[in-house]
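Note that this complex is displayed minus one protein chain, with the remaining chains in position.
Chain lettering (A, B and C) follows the sequence in which the chains are written, and residue indices restart at 1 in each chain.
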Amino acid sequence: MSKRIYLDNAATTKTATEVVEAMLPYFTENYGNPSSVYDLAATSKEAITKAREQIAAVIGAEPKEIYFTAGGTEADNWALEATYELLCKKGNHIITTKIEHHAILHTCEYLEKNRGARVTYLDVDENGIVKLEDLEKAITPETILISVMFANNEIGSIQPIKEIGQIAKEHGIYFHTDAVQAFGQVPIDVDEYHIDMLSSSAHKINGPKGIGFLYIRKGVKIRSFIHGGAQERKRRAGTENVPGIVGYGAAAERAARTMQERTEVERKLRDYLIERITKEIPYCRLNGDPVKRLPNNVNISFQFIEGESLLIFLDGAGICASSGSACTSGSLDPSHVLLAIGLPHEIAHGSLRLTLSEETTKEDLDYVVEKLKEIVARLRDMSPLYED
Amino acid sequence: MSKRIYLDNAATTKTATEVVEAMLPYFTENYGNPSSVYDLAATSKEAITKAREQIAAVIGAEPKEIYFTAGGTEADNWALEATYELLCKKGNHIITTKIEHHAILHTCEYLEKNRGARVTYLDVDENGIVKLEDLEKAITPETILISVMFANNEIGSIQPIKEIGQIAKEHGIYFHTDAVQAFGQVPIDVDEYHIDMLSSSAHKINGPKGIGFLYIRKGVKIRSFIHGGAQERKRRAGTENVPGIVGYGAAAERAARTMQERTEVERKLRDYLIERITKEIPYCRLNGDPVKRLPNNVNISFQFIEGESLLIFLDGAGICASSGSACTSGSLDPSHVLLAIGLPHEIAHGSLRLTLSEETTKEDLDYVVEKLKEIVARLRDMSPLYED
Amino acid sequence: MYSDKVMDHFQNPRNVGEIEDASGVGTVGNAKCGDIMRIYLDIDENQVIRDCKFKTFGCGAAVATSSMATELVKGKNIQEALQVTNKAVMEALDGLPPVKVHCSLLAEEAIHAALWDYAEKHGIKIEGLSKPKSDIHEGEEEEEEEY
Partner (left out) sequence: MYSDKVMDHFQNPRNVGEIEDASGVGTVGNAKCGDIMRIYLDIDENQVIRDCKFKTFGCGAAVATSSMATELVKGKNIQEALQVTNKAVMEALDGLPPVKVHCSLLAEEAIHAALWDYAEKHGIKIEGLSKPKSDIHEGEEEEEEEY
């Protein structure tokens, strides 16, 4: 295929060249195990220290509050399970939302089914934002943890994290946020927002796959999730993924450095794309909040058509995108996020997520709009639901 | 430092150039998320399929019995915790050994402390080998899992895995083996050895850090350890570490291809090194079995001296090695493995592990022996325990 | 993830459309994935399917199986058409990914539903054909992963 326009940056991103370059020496030269005594190991250790500093700086944390994991999913599992274990004698109630990533939702289900937890899944409004009154109302004396994602991966809605953190703090409840989509995309300050734990994943910000971190505020004494060696100050066992950690550090530094300029451009392109699609294609609607929204996220539902078909035709035109359709995922239910904002099944099926990167151009988007028009028309012709 | 002789290949290995080369395209070109619909993702998916086949072939497994993890530690945690959860209603007894890696031991401690498990830690003989009678005797109607490492990381002793597997099978008990040190170094066949679960880690065989796998025999219905997306057939959530998986596949294929020739050479060099040290340096002894031993492992205790000091002086001479000394690890207790084979504390302290690679030459080893003689003499002069 | 044949039938689906005054029309839906398929049959006096068209709201596999199923029943008589099972359609498409097998059931059921409609309209009974369920996946269990 000659042309390729990658608009699925919420799924994963291209690892930046400078990130790969930062990683390379740690494969074949500075390959020492950081736990060892000799000099070669000291190089690995220093590289980890540097990455930890680079990352901590992005969210206003101390370096020793950053614990590397294998990704956002592990970080989410860790935060929930270990907090539950630490505090289940005090209370068994966790509050989260209906629009969390499966890494949170399925961990909650596990805790409910196997470990006696009680979980409240908060509704969101039609734009995908949690209502603070609902949160306040859901709190009980047994509530030990509030976990609300910073920004949603499907519809890009950004939650009132600061206010949620404030409420958690006032009630003396730990607050975890899944910031996998937000880290490096929007400013985050763990102190200002009263965040006790925060999950993130490198491959969403042009870092490598298979590395993430959990921020754990000093004083939050959750156990380690993976038991073994004394790595990560005895809190996360396993030989450190040195190249991955180095790559994450480089990617975080880069994301923070370019954030303002990059997201300003992306926001403009995002709004341009939204405007063109919603104006030029009938029977479609924007999902998620028009303003409190990730700078690179566009999510639109097209009535009468189904997402997977749309994606395959887009792929045929060289456009990589994703959908909240059941048919794309292996599970058959349409996106729980789209249902949570009130879309009926058949409309949730016809949703399309386009997530931009710093490489996206206006020309790309013009091409996408043209193709989209053709494809949507074609699929509607095929649809038993559409009568023109 | 001009000269560097790396003899700590049991801690970690250099990532092979061909492995890094196999990985590179998956960072910046074929970076698609394997769960997506478009063509770019298909490339990632196929790459994972290939790696799974490469790895399965090494141990006589089916590709779909291989589940990728972030390393050996996660695989060990998963096998133990999930088996316990699956079967704790049937029985709460686990049998393992005193010489397991901390990834096993600390997980057992967690299960004992927090989840009601009862664990038997089998003794080993003076060569570090499990006694089959002990195992037989330890089995009770409540025993649900036997976990015995394939080969020990410190003293290199290789366990009678086939016999253990046979015993487990006869009693209808699941058998897990931590093969982190054995995979790619000695032949393994999961069927012949009756292995139900097997852990491994790429960075021990010239693959990248941060990737491993758990082999789970078809029919063993343990739950997933990390909850979230539907990756790894819904058994291990988290965006796949595609470059890591590809690198692991390449490293496994390479290790299997070169195994016979490589280990033959290593075995000869190993025995040469053991012979020279034990003959030429007084008051020292070989730890571990002289024959049932990893092809690249040398572990020797030097009386009257302490391991960390030895390592620092060796490092000064450009030699990277490791020790079972308390002082090297952050924990203060000397190696539990050396204590388990009956060494007194002060001798356990003076242990040195040298683990060879395919790049090790006889000249390297001659140099090591000369340096070792000097350093040992010097440290003994400084020791209050040594009277000459 | 799809075979070349599936991709071909998906990207260039045969027999898309409607038949006015069709002899039989069948619409079926899959409650789980929400997909809908409608099949139109034009059946002549010898009970031979002269023409067949479809409209589908569904995934790539659903579209491709609709297309292939309509191809397969065209020109066949009713009894032959009843033999066009989802397995036959899948085989003709060189297979489907496991998670997509259920989509092919949609096509089989849509044909049956259209034949039922035809039979009702003409007051005849077709051997081996029973009333279509309103939802073909009613009561179907989430497929167990075989570990």
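In the analysis below, a residue touches a chain if its C-beta (ideal position, glycine included) is under 8 Å from a C-beta of that chain, and two chains touch if they have at least 3 such contacts.
As the structure is a computational prediction, the values presented were derived from the model and not from experiment.
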item	value
Neighbouring shown chains of the undisplayed chain, as defined at the top	A, B
Given B:90, B:131 or B:345, the one touching the chain that is not displayed	B:345
Touch criterion as defined above, residue of A:216, A:347 or A:382 at the omitted chain	A:216
Chain not shown: contacting residue from A:234, A:267, A:292 or A:345	A:234
Residue of A:37, A:119, A:186 or A:211 touching the missing chain in the full complex	A:37
Identified contact with the non-displayed chain, of B:100, B:232, B:253 or B:306	B:306
Interface with the undisplayed chain - residues on chain A	37, 42, 45, 216, 218-221, 233-235
Interface residues of chain B (partner: the chain not displayed)	304-306, 308-309, 312-313, 316, 325-328, 330, 332-334, 345-346, 348-349, 381-385
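Everything that follows uses one rule, which is that only the chains that are shown with their structure count from here on.
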item	value
Chain contact graph, described as a line, ring, star, complete graph or other shape	complete
Computed distance of Cα centres, chain C from chain A, in Å	39
For chain C, residues that touch 2 or more chains besides their own	none
Residues of chain A whose C-beta touches two or more other chains	308, 312, 328, 330
